[in-house]
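Every protein chain but one is kept in place in this view of the complex.
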Amino acid sequence: MLALTNVLRAFGGVKAVDDATFTVERGEVHGLIGPNGAGKTTLLNLISGLMPPTSGSISLDGKRVDRLPPQKVAALGISRTYQNIRLFAGLSAVDNVVVGQHLRRHSPFFKRIIPLPAARAEEAAARAKAMEGLSRVGLRERALTPASSLSYGEQRRVEIARALAAEPKLLLLDEPTAGMNPPEAFEVARLVREVAKEGRSVLLVEHNVRLVMELCDRITVLNFGKVIARGTPAEVGKDPAVIAAYLGDGA
Amino acid sequence: MGQQILNGLFVGSIYALFAVGYTLVFGVLDILNLAHQAVFMLCAFIALALVESLHLSIWVALPLAILAGGLIGIGLERLAFRPLRGRAGSNISGLISSLAMATVFEAIAAQIFGPDISRFPQGTFPDVQWHPGEATVSLLQICIAGISVLLMAVLTWLLQRTRLGRSIRAVAENPRAARILGIDVDKVISVSFFLSSALAGAAGVLFGLAFNSMSPDVGRSVELKGLAVIILGGMGSVPGAVIAGFAIGLVEVFTVAHVGSSYRDIVSFAVLFIVLVARPRGLFGQIATREA
Partner (left out) sequence: MEDFYLAYQSLIAFVGINSLLALSVYATLSCGQLSLANAGFMAIGAYTGALLTLHAPQVPFAFVLMASAALPAIVAVPLGLPVLRLRGVFLAIATIGFGEVVRLGFVNWDYTEGAIGLVGIPQRTKPWILWLCVALVVYLLGRLRGSRTGYALEAIREDETAARTMGIETTAYKMAMLCLGAAIAGLAGALEAHFTFIVSPAGYGFGRVVDMLVQAVVGGTALFIGPVVGATFLTILPEILRELGARVGLAPGPFRLFLNGVILLAVILYLPDGIISLPKRLRSSRKRKAA
């Protein structure tokens, strides 16, 4: 479904992503791991359209997305979270999720100018759906709390709910369990499995290697921007290049 | 032709002097200090008061007014900028709080000196003129250009060659890193405001002498002209502001001579607009003007 072919991104002389080629299939949980500075976040930025690759191509369901602006990429069904959480800090948790529904709502503004019952019903439905989304990440009670007052782990979960509200084909998660305690991380893992069962693909950047090994169908390992291994968790775990990269980095 | 070039250089030297301070604060704080023009205006009036009421020579009044400008700058930073530091969206609220201070300064000047035009008493500056070829040059004009260039040279030397200058540049580059390196960021910002406002003050006094007509809103037109200069020069770039100041001064004088005096201001705003749209970094700027 998502296919990267020879993707390269250079900053000045440094190649942050160097000739990356891999695919993510429908309904698959795909792990993207590698030592710090391996280019994982850059890769997510390339896929979500925040920056164009220097060369190579990225396509979703056979359609090129690598020259599209982020809003067009999102419209094609790619949704994401951020390593350094980017919630709308001034909005409440539930309002953040409502914003996430933007692509799924059809409510032209002129209908609202005259307060038609249909428009009002659509809004109530949107809100109810957002509450459902929050329940799914276990934050129903925190719905009206401003995003900036939520705990770190709660903010990450709201971000996931916001990304899911767009009903994406592909969900990009950038270190979704960073700063979470083990029960919280476990909940996120359960949610990721559930999302995959709905037929959505998940591309997961994660530092918690154990979680990745348990959760992912396949794994791609990056080091210094290059793909050094890919395969099932079992295959990757045995790969000498991977072991060397991790041990060499002291991680 | 020669006369026009000379006039352009005199006006340009004042614009440049005004703009280097403007751009310095922008470079350090990423904030547009809209009270810069009010400090410019206040210092012109302070010099006037010193000359008129205390009968001081302009050569004593000028440095005193410059010092006063610097001190006003420190106060301005304490009152209007420091409390906002670290707040979300602080560069827009900083713009607004500096606007508030500009209004207060204008009100104070209007209360003390009246809303009408004030002038330096006759004989404040010796009226000496020369006539090289077809042109006319006065001692005042030469002093204005000379003092401006001298002050800008001192500022450049300060920024490039001293420890203080290195600290200022470090804060402009990256305040967080500067703090980690042990630089007292608050102090550096205070000093930048002192320098910036002292230069605004110098420009104000020289402007007042050159045109001999001051009113509490005299800074406003210079402020907008100053914007054109710092955009053309590149936000945060001191050498850029110097060159752009002279360039805008020359362009203005030539517009008046060849197109018509009512088109003078349009040219600088058109330059401002075109530069922002076509080459937002200006001639020498490094600061990103667009969202990543």
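Which chain is which? They are A and B, in the order written, and residues in each are numbered from 1.
In this section, a residue touches a chain if its C-beta (ideal position, glycine included) is under 8 Å from a C-beta of that chain, and two chains touch if they have at least 3 such contacts.
Quantities reported herein were computed from a predicted structural model and do not represent experimental measurements.
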For the chain not shown, which residue from B:Leu42, B:Ala80 or B:Ala172 touches it across the whole complex? B:Ala80
Residue among B:Gly75, B:Pro115, B:Pro132 or B:Gly146 that touches the chain left out of view: B:Pro115
Pick out which of B:Ile5, B:Ala177 or B:Ile266 touches the chain that's been left out of the picture. B:Ile266
Which residue from A:Glu123, A:Glu187, A:Asp217 or A:Asp239 sits in contact with the chain not drawn here? A:Glu123
Residues of chain B in contact with the chain not shown: 30-32, 79-80, 83-84, 87, 91-93, 95-97, 99-108, 110-111, 114-115, 216, 220, 224, 227-228, 231, 235, 262-263, 265-266, 269-270, 272-273, 276-277, 280, 288-292
For chain A, which residues reach the chain that was dropped from this view? 48-50, 69-71, 73-75, 79-80, 82, 86-91, 95, 98-100, 102-103, 105, 107, 109, 112-113, 115, 119, 123, 126, 162, 166
